[in-house]
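Note that one protein chain of the assembly has been removed; the remaining protein chains are unaltered in position.
Every chain is named by a letter (A and B) in the order it is written, and numbering of its residues begins at 1.
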Amino acid sequence: MTRFALLLLVVVAGLGVFSPSDFYLSFASRICIYGLYAMSLALLLGEAGLMSFGHTAFFGIAAYGVGWLSTAGGLDPWVAAAAALAIASAIGFAFGAFAVRVTDTAFVMITLALGQVAWGLAYRWVSVTGGDNGLTGIARPSIGPADLTRPLTFLVFCGLVLFVSVLAIDRLRGSALGASIRGVRDQPRRMSALGYNVWAIRLATFVCSGFFASVAGILDCWQQRFVSPVSLSLLDATLVLLMVVIGGARSRFGPLVGTVVVMGFNEFADHFVSRTQAALGVVLILIVIFMPSGIAPWLQGRMSSRRSAGAPKLSEVGGAK
Amino acid sequence: MTYLLSSLSFGGLLFLVTAGFCLIFGIMRVPNLAHGGFFMLGAYVGVAALRAGLPFPLAVLAGGLATAALGAVFEAGVLRRIGNNEDAQVLATVGLALIIGDSILTVWGGNPLRAPAPEALRTSIQLAGAFFPAYRLAVLLVSVLIAVLLWLLIERTRLGAMLRAGVDDLKMTRALGISVPLLFSGTFAFGSCLAGVAGVLAAPILSAYPGMDFDMLPLALVVVVLGGMGSLLGAFVGSFLVAAVYVVGPVLFPEFAYVILFLPMMIVMAIRPQGLFGSASH
Partner (left out) sequence: MTDILEAHGLSKGFGGLTIISDVSVRIPAGDRRLVLGPNGAGKTTLLNLLAGELFPGAGHIVFEGRRIERLSSMRRARLGIGRTFQVLTLFEHNTVLDNVVLAALGHSPGRWNPFRAFHDLTSEQARAKSILDMVDLGRLANRRVSDCAYGEKRRLEIALVLAQRPKLLLLDEPFAGLSAAERRHMLAVITAIPPELSIVMVEHDMELALQFARHVTIMQSGRIVVEGQKEAVVADPKAREVYLGH
């Protein structure tokens, strides 16, 4: 699967170099950004088993944070980004401390409420957020000689951030902490009896996951040079969840596959499917019924059964796939 | 003062939607995130029926039947196949919400559709020195009536007793001779019907517009949380409280209207997950 993912990456990057249309470059950047967003959500849903409809809050708070701080606040983009990350993480920590005390439906509802509060603020707090019109004229930073305003450079930057983040998330999943997170997902009662602090582990996952979503939000703000309440809407929250589920919440790179599927679909499918959102709804239902672990594990199963007809290969990271 | 009646009539509508949601959640343990979609579908079907010349009561019936039918089909065709996986069920309802929303856009386009109130109710009634639109008063009365009927159904009939017993133990329900699949389909259909009826009733007030599904759903969730997941009384009281905040809030605190709506919900959820009226078993 790793080899397949790397191949895909090379193809995508190669296309970017050889057909450098601005549209494609910015689309590829958005795929990197939403890929990171989806991976962060997968950390929460897949590893910890917590379904959040409010992950947009992290994305949006960080995006608005860096947007506002670098325009009205007059800060340097990097400083603004760091501050936005800190703010989003702090809010995530405070909120998470309450939210992870409950599970299942209660968690769905409380995170949905968070998402709606964030959206409502973005929409109504016009004096700060610009309301429906959002914040415009946000400048991208530069890294030394590299000018991120050029689409190709920005794509490379996004790709690098995605790469590093995916490595970090993968490391986390394979670590002792990762094993505890999955343990808490599967048998919270047992984990408590073993001396693990279930609440603290869930909170740590929530904050980590929120951190990466915040990074994605900052990149998105720079990519569009614009922030608006749309990315905080319930619909957007649903779309990201869709990316995670379609790709496979518990699989290593599944969410990235899901991102490509959903975004590719949204972008190009309106040539042959008139209503992309309804189609995505149908896809979601079909996946949930027939391929509940998502596309990526199904693909992986297909590829390994072609390679070896023997015993099923145990997954690379010691958890349920 | 007009805000008062607006709050009350909106509260009535919100109660109908929430009651449907609570019913489905209470019996099937599925938070139906497509519930707003059923509300919207009811509104559009109602408007379509009215434009086709049907009298208002028939339009209400049309809206209710359409949503009930869709609900039953969805439950039998999708939810039943998924079985006990809660996460998967939630996601399936999300998928349905997307389908409903987009389909409505396809059929009826993006512009809001205004619906006329029934002829007889297009006047204003004078009460306590102020004028109130008769239609809104009627909506409030209908909602209260349905609330009372629901209460009677649940508290006083044999079916209601069985429902109450069945909520906590599915095996018991089977032992009492009730077919669980039928119960689930019926519940989902009935809950969706309530949302659909609310939608038709709402159409003359709010108009039918795209996005009304995701406008309404979070409000119902707030009511469910504040009022307690299994309590009809809680849903009733909560609906009017939330409606009042929703109607009056933006006037008093334009920038923080949503915050004052949702923050209490989050606090209650965190401290008392069963809501203000609910019992710990839920």
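As a working rule, a residue touches a chain if its C-beta (ideal position, glycine included) is under 8 Å from a C-beta of that chain, and two chains touch if they have at least 3 such contacts.
Predicted model only: the values in this text are computed from it and were never measured.
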Absent chain's touching partners (shown only) are A
Using the touch definition from the top, which of A:Ala72, A:Leu160 or A:Leu194 touches the missing chain?
A:Leu194
Of A:Gly115, A:Pro151 or A:Gly178, which one is in contact with the hidden chain?
A:Gly178
It is residues of subunit A that touch the chain not shown, namely 171-172, 174-180, 182-183, 186-187, 189-198, 204, 314, 317-321
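Just so we're on the same page, only the chains that are shown with their structure count from here on.
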Inter-chain centre distance, subunit A versus subunit B - centres from mean C-alpha coordinates, in Å:
32
Touching residues (chain side subunit A, partner subunit B) in the complex:
45, 49, 51, 95, 98-99, 101-102, 104-106, 108-110, 112-114, 116-117, 119-121, 123-127, 233-235, 238, 241-242, 245, 274-278, 280-285, 288-289, 292
Under the definition above, what is the set of subunit B residues touching subunit A in their complex?
25, 29, 31, 78, 81-82, 85-88, 90-92, 94-99, 101-103, 105-106, 214, 217-218, 221-222, 224-225, 250, 254-259, 261-263, 265-267, 269-270, 273
